[in-house]
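My structure is below; once you've seen it, I'll send some questions.
Just one protein chain is left out here, and the rest sit where they should.
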Amino acid sequence: MSDTLTLPYTAREAKPPSKRIPVAVLGATGSVGQRFVQLLEAHPWFKLHEVVASERSAGKSYGEAADWRLDTVMPNDAAALPVKNLGADLDSLLVFSSLDSSVAGEAEDDYANRGCVVVSNSRNHRMDPDVPLLIPEINADHIAAIERQRKRRGGRGAIITNPNCSVVGLAMAIAPIERLYGIEQLHVTTMQAISGAGYAGVASYAILDNVIPYIGGGEEQKIESEPRKILGRWENDRFVDAPFRISAQVNRVPTIDGHLMTISLGVRNRNSINVDQVREAIDNFRGEPQNMRLPSAPKKPLHYVAGDDRPQPRLDRDREGGMSVSIGRLRPCAILDLRMVALVHNTIRGAAGAAILNAELLEAKGLLA
Amino acid sequence: MSDTLTLPYTAREAKPPSKRIPVAVLGATGSVGQRFVQLLEAHPWFKLHEVVASERSAGKSYGEAADWRLDTVMPNDAAALPVKNLGADLDSLLVFSSLDSSVAGEAEDDYANRGCVVVSNSRNHRMDPDVPLLIPEINADHIAAIERQRKRRGGRGAIITNPNCSVVGLAMAIAPIERLYGIEQLHVTTMQAISGAGYAGVASYAILDNVIPYIGGGEEQKIESEPRKILGRWENDRFVDAPFRISAQVNRVPTIDGHLMTISLGVRNRNSINVDQVREAIDNFRGEPQNMRLPSAPKKPLHYVAGDDRPQPRLDRDREGGMSVSIGRLRPCAILDLRMVALVHNTIRGAAGAAILNAELLEAKGLLA
Amino acid sequence: MSDTLTLPYTAREAKPPSKRIPVAVLGATGSVGQRFVQLLEAHPWFKLHEVVASERSAGKSYGEAADWRLDTVMPNDAAALPVKNLGADLDSLLVFSSLDSSVAGEAEDDYANRGCVVVSNSRNHRMDPDVPLLIPEINADHIAAIERQRKRRGGRGAIITNPNCSVVGLAMAIAPIERLYGIEQLHVTTMQAISGAGYAGVASYAILDNVIPYIGGGEEQKIESEPRKILGRWENDRFVDAPFRISAQVNRVPTIDGHLMTISLGVRNRNSINVDQVREAIDNFRGEPQNMRLPSAPKKPLHYVAGDDRPQPRLDRDREGGMSVSIGRLRPCAILDLRMVALVHNTIRGAAGAAILNAELLEAKGLLA
Partner (left out) sequence: MSDTLTLPYTAREAKPPSKRIPVAVLGATGSVGQRFVQLLEAHPWFKLHEVVASERSAGKSYGEAADWRLDTVMPNDAAALPVKNLGADLDSLLVFSSLDSSVAGEAEDDYANRGCVVVSNSRNHRMDPDVPLLIPEINADHIAAIERQRKRRGGRGAIITNPNCSVVGLAMAIAPIERLYGIEQLHVTTMQAISGAGYAGVASYAILDNVIPYIGGGEEQKIESEPRKILGRWENDRFVDAPFRISAQVNRVPTIDGHLMTISLGVRNRNSINVDQVREAIDNFRGEPQNMRLPSAPKKPLHYVAGDDRPQPRLDRDREGGMSVSIGRLRPCAILDLRMVALVHNTIRGAAGAAILNAELLEAKGLLA
């Protein structure tokens, strides 16, 4: 057993595509959609070619249709693109989706059945039995499920998903510990930023000088189930969940970006526990994106932040462009084995950035050919 | 076993004192000290007679010395009082203390040894073997320890303490469950308001758009130890801790007042668990302050707040003048037995209001005679 | 010329009605509508009898229809009321309106033409030539316009309005100065709380760690025009505006309640200016609501708050139940004559409370008979 997580692939640096691959974004005017547009502006491999939104935006340019809310300027090329209707034929093979879950289920299936590779941030298909729920540092081998999916669809179309924003932080934070000792149970309480609810999702009157101990859409259920698939195995053409149990309690707090969470966990192999070894495994944690030097891969997926009072959302969320998860306060638990605090940038590593990294993995593995 | 918590005293309404009892406040210029002054203004039993602060304030009136920060006007009578030096002789038998822990230990002992009944919000003597750590709804019988303390001091002086602000919320929230099923273990994550750190305790630059996953002064240790004394027993002239274990993770969040906490707990008597029974026990929870109708006693010490997303600090902290603890989201835990959310007004029920209720109990029990 | 503002009525205390007058609230589920319901709960003269809302709420009880957001509990009596559709026949003569401006214009006219006395917080009819725009401390005599209005409508129905939330603060703050010296010009910059936009009006993602230098709905235009009508005269059956000019710049800031504003003004009678005299006139300012001891009248409509750094929204907005305007930092201006800071509780004195005070004036003057 190694104290760093290196996946069993032959390390080889990915070859960039010969020219930038044209991509479409579904739900491009929403808050995650805007992040896609922002992150794709200077992307070395992908080029924004099509934007798709609901009928309300039909006939407008993206510049007219999108109520741009990010703190960088809307890319000129994007602004000039005509907005296509959801359902319209697309030129692009690679399609990013940040559709609302009320429409994502059907629309993504539809495009996948038409032959598109849909890299989705929506929750609808995450738990499907042949859809990978990817964090490439952890389970890059789960892309093997695409083969089965393609058989079902009868073409090269497929859906690949990334986890819920909190789950990305949680699963990455515990991955080194799972590999070292095997996790048995885990209590997590999240303190989630308002941007996780989309631009208009949380009224200021609801959250100023306040905390809301609830997030709709089954947030706690997602946190309790998705990590088990992510840290599980793909074998014999099906996913086998990791065997641990999770209890999640979620809260909305008045921060802009960055989901912070306290974690308390018990392991199966209790006798081996060594806090220093865990800290080292966190800092040395690497995976396929680092091995292949994918463009959006952080150098260090996990940063152990020293200091009694870290990580903190405002100070630590932007490490490595928001693609790293920060961890701190690793210490024994008064009941279980370990306690820690983890932080993930919810709209970058927890949403659009995660999907883009997934697409990079697909390209590097030759699955967009 | 009853599903409501009624303590084994004969219920009898307390007789008010014949005239308002003069009291002193130690540390009167600080943030909790100001709350004492505010809450005592219209108190039916007690009358602010002396204010004591550090040498910096010597020779000034309270109006000059205190940088008043509350959203009510400073009482005129208080403003006119001369500030006495810490250590000065006091006329008052009853002395409230909100001294900083750097000086509280010695100063409170000193006044108690001189014959004062010191009702303290400071942490220094909370765990002393003959000092009651009171939440009168839970452990009013612990005041019996005063007898042993008075023997030691050789007079009528004594120290009585209230718990840490978060502990008040936690201990009250779990008290009905402890009585129903016996608690075995408990995970708690707090989201604490900035007022808990005193007026200048948290810089705005530190906390705006941020969460700090740490609170100094041994906050987690207090939360892990104080509830065991509070829910324990005084027998054979000593305190016997309740047998459960607590794991606490604390956070500072950008709210003004109100400590919110998520709780997950396991009980000893797992087979009997019934969520409806617990909810009812919470709503019916009463104790000695209610039996005796103490002036600061809330009608209902615990409010079960319906609604998926409650309690919330801004909406629920002021129930019954800030003297009630609000509870919500009671539901089974995915790992242990029960999960819930609790909220306490940290500077009222969690500090000055708690101490005043303690003093009312002492008076009602004849211990200020 | 007096340095206090006392209106030329014979002071006489109003006689309470023999029993509580039944009233209706239009737009009762919205944020100002909820304030009406809250403030009417314990009102000595009025009793909530009917609640009216849009069709979405039809057939529900108020408890089901309203997403209650205030920090007090929804009154039980209100919760049980059936919600009537806008346009339905009403039993009540007195009707409060907090309708959205998209529907208020027509609906209020309709009810007034049917014989109701509509006391409105909406902006639609404020500048109508026979509709009083009342701040009873300033222009109680403007209710004379109702006579002309009733002639037009051919019955006892009428519309009475209160000003925009910021205007209430501004007009009250300058009223004593207008009376003393005559105002010539005035620059005002507002910093307005989020509650002014209604519950969902300002997204948290828009305002956290931010200021928005704009408020829609013609906010600046209202501030520049309404005070001239309020401080003007009703004579010869028409309103004559006060002759001063106002330049307003408005901002939304991340506060919950309380509109703060900086004011710089020049007067016509510059030679007489005396800052002490102004401060005294502010503190002594009284009007008809005080003379008649109306139930919602603050004892002092204006509070001059000492201290270089006051008034402040969180510390001063709740003076006299939110019905007083706080003023501070009165000092000479480097360009014009006087500078000052004013604060008004925007949803109480600036909205529901203002309307209720207006209705009390009508009752006291015998206009609800």
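Letters A, B and C mark the chains as written, and numbering starts fresh at 1 in each.
Rule of thumb we're sticking to: a residue touches a chain if its C-beta (ideal position, glycine included) is under 8 Å from a C-beta of that chain, and two chains touch if they have at least 3 such contacts.
Given the structure is predicted, the values throughout are model-derived calculations rather than measurements.
Note on the undisplayed chain: of the listed residues A:R35, A:R123, A:R150 or A:R314, the one touching it is A:R314.
Residue in contact with the omitted chain (choice from C:P132, C:P254, C:G322 or C:G353): C:P254. Here one chain is not drawn; of B:R20, B:R69, B:R233 or B:R293, the residue touching it is B:R69. Considering C:D89, C:D276 or C:D308, the position touching the chain not shown turns out to be C:D308 (whole complex). Touching the missing chain, out of C:V341, C:A355 or C:L368, is residue C:V341. The residue from C:A104, C:V117 or C:M191 that touches the chain not shown here is C:M191. Touching residues on subunit C toward the chain that is not drawn are 185-187, 189, 191, 208-214, 216, 224, 245-249, 251, 253-256, 260, 262, 264, 308-315, 328-329, 333-336, 339, 341. Taking the whole complex into account, subunit A touches the unshown chain at residues 69, 71, 208-209, 256, 314-316, 318. By the touch definition given at the top, subunit B reaches the unshown chain through residues 31, 69, 194-195, 199-209, 254-256.
To be clear about the criterion, only the chains that are shown with their structure count from here on.
The geometric centre of subunit A is 43 Å away from that of subunit B, both derived from CA atoms. A straight line joining the Cα centres of subunit A and subunit C is 49 Å long. Contact with two or more other chains is made by residues 69, 208-209, 256 of subunit C.
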